[in-house]
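I'd like to ask some things about the structure below.
Showing just some of the chains, left in place.
All chains are identified by letter, namely A and B, in their written order; residue positions are counted from 1 within each chain.
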Amino acid sequence: MTDFSSRHAREQLDHEMIMIEVNLDDCSSEVLGFTMDQLLSAGANDVYYTSIYMKKNRPAYKLSVLTTPLRQPELEEIIFKETTSFGLRFFPVSCHRLGREFYIAKTAWGEVSVKIGIYQGKKIKFSPEFEDCRALAERHNLPLQTIYDEAKNMAISHYK
Amino acid sequence: MTDFSSRHAREQLDHEMIMIEVNLDDCSSEVLGFTMDQLLSAGANDVYYTSIYMKKNRPAYKLSVLTTPLRQPELEEIIFKETTSFGLRFFPVSCHRLGREFYIAKTAWGEVSVKIGIYQGKKIKFSPEFEDCRALAERHNLPLQTIYDEAKNMAISHYK
């Protein structure tokens, strides 16, 4: 089951985040996937790709990396070493994060950790951890959605 | 016909706008469409989705919402309540908007309001209102493009 110690967190507003962006037009898909893994391992807060259209009939990808200023240099080094990029750009962003708590749903198939989102003191969101659901789905040979629905429903009922 | 009272507006530069962005990876398409409607009803200046690629083979969507600082809290509340998001980000943007006027094209099938874009005092853009064209196309069982072309051409001729 997902470890959730010390994962209780208050709602917060963080004005000191950085979004790095790079356009990649001669980098293979295999390298794109590997680079995402490297960036996440090195502590990036979020990493995603967007399909874009560049000059000369070139479909390409934009890499976006959300990070703290502290980790920015290390993540830029990974981008420059792994991809074909000769330049990147970045700009400051503010992040608004919900408060978070966890509830353990004891389903008939095993325990599932459910992440709860707290907005201005109210529990408004119940999100079963995907990896817990996946593990139980594979062990019991059940559709993932079945586990997910049951865990979510138990959490909602608990706090109703 | 589209109401256009008080829609004459001067060219302007607004440095106080906000762009909110959220990555959504466990939200169904039905909810995405509903959330867009809710945000527009609540006064968002613009709302759009971009398809993105997240970790663990997850195709997902980025929601972008352009707003004034005044409406930002209400729009954030809609995002947190309707979607599966546990966090969002935002950054300041400047907007440059053309001056706007309207011309009423009296076509053979009925009236169509044409929005005119004014750049540094010159009328450079003539854009028939889609909903007017749609209504006439449906009433007269004509291709929408036929109505659109006629209205645009009447506006261009009028100011030539």
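Annotations for the structure displayed:
Just so it is clear, a contact is a pair of C-beta atoms (placed from the backbone, for glycine too) under 8 Å apart; a residue touches a chain by one contact, two chains touch by 3 or more.
On a predicted model such as this, the values are computed, not experimentally measured, just so you know.
The complete homomeric complex described by this structure file contains 6 copies, of which 2 appear in the displayed model.
FYI, only the chains that are shown with their structure count from here on.
Centre-to-centre spacing of subunit A and subunit B amounts to 30 Å, using the average Cα coordinate of each chain. Taken together, the subunit B residues at the contact with subunit A in this complex read 21, 23, 26, 50-55, 60, 62, 76-77, 80-81, 84, 86-91.
Looking at the complex, you find that subunit A touches subunit B at residues 17, 19, 36-37, 40, 46-51, 64, 66, 91-98, 100, 115, 117, 119, 124-125, 127, 130.
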